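First the structure, in the form of structure tokens, and then the observations on it.
Of the protein chains in this complex, one is absent; all others appear in place.
As written, the chains take the letters A and B, and residue 1 is the first residue of each chain.
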Amino acid sequence: MTRVGRIRLVVIIAAIGALEVACRTGLIDRRIVIAPSDMAASLAGILASGEINSDIVQTLGVIAAAVVLSVIFGFALGLLIHALPRVREVLDPLFATYYAVPIFIFYPVLIAIFGLSLVPILLIGVATAMVAMTIATLNGLDRVPRVLTKVARVHRMGRLATALRLQLPAAAPYLFTGVKLSVSYGFIAVIASEFILAPAGLGRDIADAYADFNNPRMYALMLFLLIVATFVNMVLHAWDLRWAERRGREPS
Amino acid sequence: MNREVASNASHAQLGGVTRIYPLAAGHSPVHALGPVDLDLRMGEFFSVVGPSGCGKSTLLEILAGLQRPTAGTVMFEGRSVMGDVPDGIGVVFQEDASFPWLTVWDNAAFGLRRAGASAAEVRRRVDDAVAFLGLRDFARAYPPQLSGGMRQRVCIARTLVLQPRLILLDEPFGALDAQTRLLMGEEVLRLWRRTSATVLLITHALDEAAMLSDRVGAMSARPGRFIEIIETGWMRERDSTIVREPAFAEITGRLWANLRGESIKALAH
Partner (left out) sequence: MSAARRAADTLAIAIVLLLMWQALHFVVGETALPRPVPTLAYLARLVTTARFAENAAATATAFAVALILAYGIGLAIGVWMGAHRLSGAVGEPILVALYSLPKITLYPVILLIFGLGISGKMAFGALHGVLPVALLTMAAIRNISPVYLKTARSLKLSRWQTIMTVLFPATLPEVVSGLRIGLTVTLLGVLLAEMFASKQGLGFLIMNAMSLLQTEEMIAVAVLLFAFAALANALLLWIEHRLHRRV
């Protein structure tokens, strides 16, 4: 591990350690934050009992579904718009503004339309994540060097072959960035939905635990979500780094 | 495989080729090239030199079938070339066209694999090309990890593997420093001798054209037309040391006499 990496590890461990000490010595009120070791113990217990298994499946399942749909439709939409430059010009302000407005605020509207089920959660997840994929697709296709299209013609490749064997691999790093963003946004949207109002799910569990003043349970669940989200983001980031190295460009 | 003198048989012809780019928003049409006549002899090394913007790249792309001429005829091996790249033509572009997602070896193998050759044939030809261009130690590397000169070699390897009969080079060494260019020029000569292909090189560097070619076409400023086509008379077995020959100075002198005025015109555009 690099020196910087080691320092970082020390900083993180020290921070957690400080929190632990502060909680144990009563510096921090137990009704506000419990010690990290207690969080971990509580989480272990909850996981062992299997009581939140269905919630885990639901939350992660909805996130996964939202991400997959967002990536597929976002990419398809990006392809389509890229082929229609005038349409793209017109839509440009929309793309520029999409992530500036709180799209999530529409979640209650979706509940009013579709009722309290997984549908509004999935929809808001897709609505949040899909456009990031589209923007990344447009970006990636833009950056296919024009000389590659000429090379395709010199090799007498048809349109489909050119798209699959040249344009797609050339755009791949940017597409991957889109996937990364979709995952991130998917996580955020789905968990926020569950938190605010949902039939079930990990976010709902945390909200319930908060309402019940059940700190050990609440922190255990929070810890679980944070670990999963961090893990997924780290894996994606590591892949991004590896690809970027191979391509000789900066990772995003 | 080595012929001492390029035969007089014609390999490709351009007859009255003209290219006019149509109206873009708010601009008048651009008469980029021509009319140009050119008779490329089988197995010769022909360079086109001219100032920036004179249309030399356009000439190459029309010959390759990447663009259609607005007027005139293009023939390659007896058949008309119209908007499609015919079999047997290889092109090396000015920009880096190496595929960053494939290794050097896979880059070189790309065209041949697509043509459906057997794995053994692919391996044989690609190993050969990779070795010939001095890329053997880098075969498993990825282009972004290599220098600009190496990346151009990868593109040349990719073209070479397909054994084209006409090789078109569009200012392939534009991005390289002067000394590397001279060495790369020698590489191209080796390539030419080995494949016995006909080579058309586009360049703005007079010395490069004078050193490498059997014939040099000096092109006017836009719209490009041939002012003069000079026969160099070099031996086939030549390398960069011919820059010492008095004939070299004569040829470059003649080229510059033709082109100096044109370059001034081009600067004024």
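Definition applied: contacts are C-beta pairs under 8 Å (C-beta built on N, C-alpha and C of every residue); 3 or more make two chains touch, one makes a residue touch a chain.
Values in this document were obtained by computation on a predicted structure and should not be read as measured data.
Within the full complex, the chain left out of the display is in contact with A. The hidden chain makes contact, of the residues A:A35, A:I52, A:V71 or A:I111, with A:I111.
Per the touch definition above, the residue from A:E51, A:D92, A:D142 or A:E245 contacting the chain not shown is A:D92. Residues 4, 7-8, 11-12, 31-33, 89-94, 96-97, 99-102, 104-106, 108-109, 111-113, 184, 187-188, 191-192, 195-197, 203, 206-207, 209-210, 215, 218, 222, 225-226, 229-230, 233-234, 237 are the ones on chain A that touch the missing chain.
By our rule, only the chains that are shown with their structure count from here on.
The centroid of the Cα atoms in chain A and the matching centroid in chain B are 48 Å apart.
Put simply, chain B touches chain A in their complex at residues 61, 64-66, 84-85, 87, 89-91, 93-97, 99-102, 110-111, 114, 142-145. Residues of chain A touching chain B in their complex: 145-148, 150-151, 153-157, 161, 165-166, 169-170, 172, 246-249.
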